[in-house]
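A single protein chain has been omitted; all remaining protein chains appear in their positions.
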Amino acid sequence: MKREGKLSDHEVLVSRLIDRALRPLFPGDYHAETQVMVSLISADETALPDALACFAASAAIAVSDIPFAEPVAEARVARVNGEFVVNPTPAQMAEADLDLIVAATMENIMMVEGEMKEVSEQDMLEALKVAHASIKEMCKIQIELTEETGNTEKREYSHETHDEELEKEMFEQLYDKVYAVAKQLISNKKERSAAFAKVKEEYIESLGEDTEVDLGLVSTYFGKINKKASRNLVLDEKIRLDGRQPEQVRPIWSEIDYLPSAHGSAVFTRGETQSLCTTTLGTKLDEQMIDGAMHQGTNRFILHYNFPGFSTGEAKPNRGPGRREVGHGNLALRALKQVLPSHEENPYTIRIVSDILESNGSSSMATVCGGCLSMMDAGVPIKAPVSGVAMGMISDVETDRHVVLTDILGDEDHLGDMDFKVTGTEDGITACQMDIKVEGLSYEVLEQALMQARDGRLHILNEMKKTIATPRGEMKPHTPRTVSLKIARDMIGAVIGPGGKIVQEIQKETGATIVIEEVEAGGLVNIFAASQDTMDKAVAWVKGIVAMPEEGEVYEGKVKSITAFGAFVEFMPGKEGLLHISEVKWERLESMEGVIEVGEQIQVKLIEIDKRTGKYRLSRKVLLEKPEGYQERPPRQDRGNRGDRGDRRGGRDNRDRRRDS
Amino acid sequence: MKREGKLSDHEVLVSRLIDRALRPLFPGDYHAETQVMVSLISADETALPDALACFAASAAIAVSDIPFAEPVAEARVARVNGEFVVNPTPAQMAEADLDLIVAATMENIMMVEGEMKEVSEQDMLEALKVAHASIKEMCKIQIELTEETGNTEKREYSHETHDEELEKEMFEQLYDKVYAVAKQLISNKKERSAAFAKVKEEYIESLGEDTEVDLGLVSTYFGKINKKASRNLVLDEKIRLDGRQPEQVRPIWSEIDYLPSAHGSAVFTRGETQSLCTTTLGTKLDEQMIDGAMHQGTNRFILHYNFPGFSTGEAKPNRGPGRREVGHGNLALRALKQVLPSHEENPYTIRIVSDILESNGSSSMATVCGGCLSMMDAGVPIKAPVSGVAMGMISDVETDRHVVLTDILGDEDHLGDMDFKVTGTEDGITACQMDIKVEGLSYEVLEQALMQARDGRLHILNEMKKTIATPRGEMKPHTPRTVSLKIARDMIGAVIGPGGKIVQEIQKETGATIVIEEVEAGGLVNIFAASQDTMDKAVAWVKGIVAMPEEGEVYEGKVKSITAFGAFVEFMPGKEGLLHISEVKWERLESMEGVIEVGEQIQVKLIEIDKRTGKYRLSRKVLLEKPEGYQERPPRQDRGNRGDRGDRRGGRDNRDRRRDS
Amino acid sequence: MYPNVINKTLSLPDGRTISVETGKLAKQADGSVVVRMGDTMLLATVVSSKDAREGVDFLPLSVDYQEKFASAGRIPGAS
Partner (left out) sequence: MYPNVINKTLSLPDGRTISVETGKLAKQADGSVVVRMGDTMLLATVVSSKDAREGVDFLPLSVDYQEKFASAGRIPGAS
């Protein structure tokens, strides 16, 4: 029995949204074990809890004595028919072309995450401003709460010891040396970190074996020096640790169709970051079940992101995906979801797996690029290719300088003031995720970052196009085929059969997999097959069952019984009609004997469906050539005018009916 | 949603195969955290990946700078129609009577694991030689890779510090004392290790309280002395730590039918190793689902092995089964799988659980013996009893001596050069698992080990026979009963009913579990019931549905409608027949009015199935006593002779037919 | 003994309101609030140790968001 315990992916994602907003607001020297829990205890399906959870968490801190810089809150903003709505209802969200969750304090945007239907940079900035207005209200209330509960005084703590003398001495002795190493612009991650480590080791050696200096503090201060030097390199020289210009993307190579047995695969490599992506196309049975308190249903699009230790040269045991992996996978999923074909164009369940084989930053963005390439390799008719880029920023308030960095390294993520991932097509943004670590980031700088991200994104799209520009026209031969047939609602039972007998028989005899859904207008029969031959057989079978007899159509029939006045012919599964003796041949027959046999296969045309009785009248002779010298008789001129045919041919028809009844 | 993360049992087993081959080839003094990952990234169902994984792992090490003695690789060898095939296809494996995975370096067999259909020792040796030939090729390629990638120089490391003086001194002072303790031949594990520990403690005391000697090194060197003395005891005196001769098996006692509520149970005890085994018989619904990338399906035979901390007197938290447990369970499963009855002889899903209650080595082999006994206790008609024995070896290259040990203790596993588990029946080997820790083991020694294992295996089989020699003739009373009914294919739907309605009703009303399978000739209805009464009811119900009406049989019928000329009676589910007015009573009736009512239950006899129309004619009067003074009419003398009854009773019969049609 | 509860409310641009209440539930936590919008209610709590553990030079923060199935009148696994 399932129970609340391990968090679901949805719960992990909301937890991360809260975590990312709160974490930067704790003091940097605060190291006490801290646990925030937010529980949904009552659910209203028109009021989504995820955008409220950060407000609740921050308010709980606000009424406590735990040190915290200032209140924070989140709001969701959606654009519905051109209007921005704060904390929209699910019904409004279904109509939206932009869905952002924004975290902010009174003054500063802290975090942004969301998805968009190829929206412009300016529209996104507008959305942030709308969200921020409501967030300010939520922060104000928290300040009032702190005052009214009397928790304006926060607790005392002292979790760090310092040696300011040592710090000063190290800065004086080492800053220039470290800056010089940074300026060597070593592009290889391992070599660069070895060069920095050497400076530190030399300093430690210089202290002598019997030093009483705290080596832990030496490491801490060396880290600070390293960070400062690396930041200044960018600010002063507009050059980055690995030698790139601020807006320069690392070298890219990619390859598709790498794995022979996958439905689609791609290797995407950007600098020292490499993703091996696969796309698998499955049936409706492969849909992912969602079973949450508020959300139940199934997902037709799944993306899993894996980050093994060897990708950064670490020997860490494999413990399965953590929260970071879930978050990265979700971002890539949202980025690619916007360009998926509609259900009608693509009945497949799509699963993308991104295995990060090497990493030095931006592996979630490599997943977007690799995932997109692998879908194109699989022949999924996506609307447009999507790429992603991770932006960074280094700023200095004192000198009022800032540099925006395109395609940041792992190191640049750690030492920078912003981590801003943007994905999109040529036409617009499809997803973004931003974490800001400094105060006072202006909307102007944000706009600059967005525009520089756009350049990076388009450059990467261009590189990807060199490998594959549009989705492969055909699926790989081993991809399961799929066809969807719409059928009338009252035919669903006929296809399923008693106890599923018919559908099982079709599956067994053809090898196809058949899934029947009730949709609004009727039934949808989804057929999945490993080969075209299998598919053709299954389609024909289903079509045979659901087909309605149509006047004027020609059918392959089977003679079921013979009477004096004609033959009964099964011309469709379960449907018999009368082939009257006069309709067998052009020549007049006196008897049915020796003309056709029970069990014989014959072609017949359905010439009439009796409106009153629903009985079918068949003809065979109309499909035969008229014999030479055939004598047309007068009544023939009225064929086709059924209303009064009975009168003119009365005698014979009446006699037939008598015998038939 | 399931995703790649926690390894499946199959993945754990392959991981262990790689691990066991690689581990002995790392230098003994290498202690750096090391992570090997092998991922199947493209699957070809004709090329099984498990036997390639070790080659891939070793090749990855070969192109790295990680210290490693020499390349290793694995190959699978199967015997198909008498021919050995290396890395067979699944189709070939289905035909094989031997399936071994062998790991070897250029010179030495390192590891063997596999299952066999009661194969001889000589055939197994032959298989090893075939595998080794291919493995040599794979090792050669790795040596070339190392050279071409320029990784012939491996990294420097220094993970151990040593004090050779101390080691020499300890050997001089303690070796004889330790040897003397070993020669006391203390059979109890705890007492023996206490006696060794006392020597060590006395030495540490002799160092004085203020000693600067590294006590960690003292422990390390004492371990070496202990190992050397224990090995020399065997080599010099041909006697073992617990006083046994090399080929001697520890005392065995076993008991069956120990747990009153289990379907089968056994306690198997060999020396200080004890397994409590249960066998549970379940329905098809209890089959274990397998959902792997390459393998899907269900298992009808399940074996779980548990090794709680208390079995070795340790207080360790219970974390569920680890890799070792999965591996041990799998070995026992493979050993017993070979003697399972066929599906036709045994429709049950079988689950064996082995709980190790005491352990001092060979607990997987105790699981084989106990599992076998518990199946015999449950009345599972196994083909032949299976036993298992763990073999060891102590060798000395310098003096070219070796001793093969039967039924090794935990200690003998640690200090020996081989761990070789062999299981089998009287007629041959069913499974084996071998790890070799020394170089240069010749095929002659291997053969000696195999032949000595055979003696041990037969001895143990003999001991087991004293408890139970052949499977119990009957299942325990509380074992679920099972009956399989074969039915025609076109009856499957009738038993299932629309949407499973009928089968669910039967299960609900009778308490039985019903599983319907399509087999070649038609349908197989497997009925499982907790009691004979339940079984009888369910069998009757299913038989009722699928039964064909038979002339002369008497049925409980229900009157469905009444006409002037008689009544229509449903005498079997869905089958109606005419009870003509003349067949209701012996007395002649003028009208049906007031004689029987619609809905009434009456007994009828099926007196005729019309050959032309398939219609049923019923009689009630033939089941009633003839009234006194009843006037026999002439035709009565022919009752029972149906062939000419129609003629003699012609007049009335003809009239009936007219009315009936 | 009814607790001293503080309650605050704010309005969204479209007139819906969000309220926050403290002082009623989970009072042994260092901080605790209940936030409500419509019939959706969230209980948030925070607890922080008085001291840092030896050798820890980062913020050991964990944030867990959890949806109780009972909040929507559901039993997990059932549909």
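Before moving on, here are some points about what is shown:
We call the chains A, B and C, going by the order they appear; numbering starts again at 1 in every chain.
As a working rule, contacts are C-beta pairs under 8 Å (C-beta built on N, C-alpha and C of every residue); 3 or more make two chains touch, one makes a residue touch a chain.
Please read all numbers here as calculations on a predicted model, not as lab measurements.
Considering the whole complex, the hidden chain is in touch with A, B. Checked against the full complex, the candidates B:E4, B:D236 or B:E463 give a single residue touching the omitted chain, namely B:E4.
Within the whole complex, the absent chain has one touching residue among B:T46, B:S206 or B:T399, and that is B:T46.
In the complete assembly, the contact with the undisplayed chain comes from B:V14, out of B:V14, B:V72 or B:V495. Note on the undisplayed chain: of the listed residues A:P251, A:G322, A:G440 or A:G544, the one touching it is A:P251. Contacts to the hidden chain, counted on chain A, fall at residues 190, 251-253, 259-263, 265, 267, 269, 272, 274, 276, 278-283, 285-286, 288, 302, 308-315, 317-318, 349, 351, 353, 355, 357-360, 478-480. Residues of chain B in contact with the chain left out of this view: 1-4, 7-8, 10-11, 14-16, 18-19, 22-23, 26, 30-50, 52-53, 55-57, 59-66, 85-87, 133-134, 137-138, 140-142, 144-145, 148-149, 151, 155, 157, 159-160, 216, 220, 291-294, 296.
To be clear about the criterion, only the chains that are shown with their structure count from here on.
Mean C-alpha positions place chain B and chain C at a centre distance of 51 Å.
Distance from the chain A centre to the chain C centre is 31 Å, each centre being the mean of its Cα atoms.
Rounded to a whole number, the gap between the C-alpha centres of chain A and chain B is 41 angstrom.
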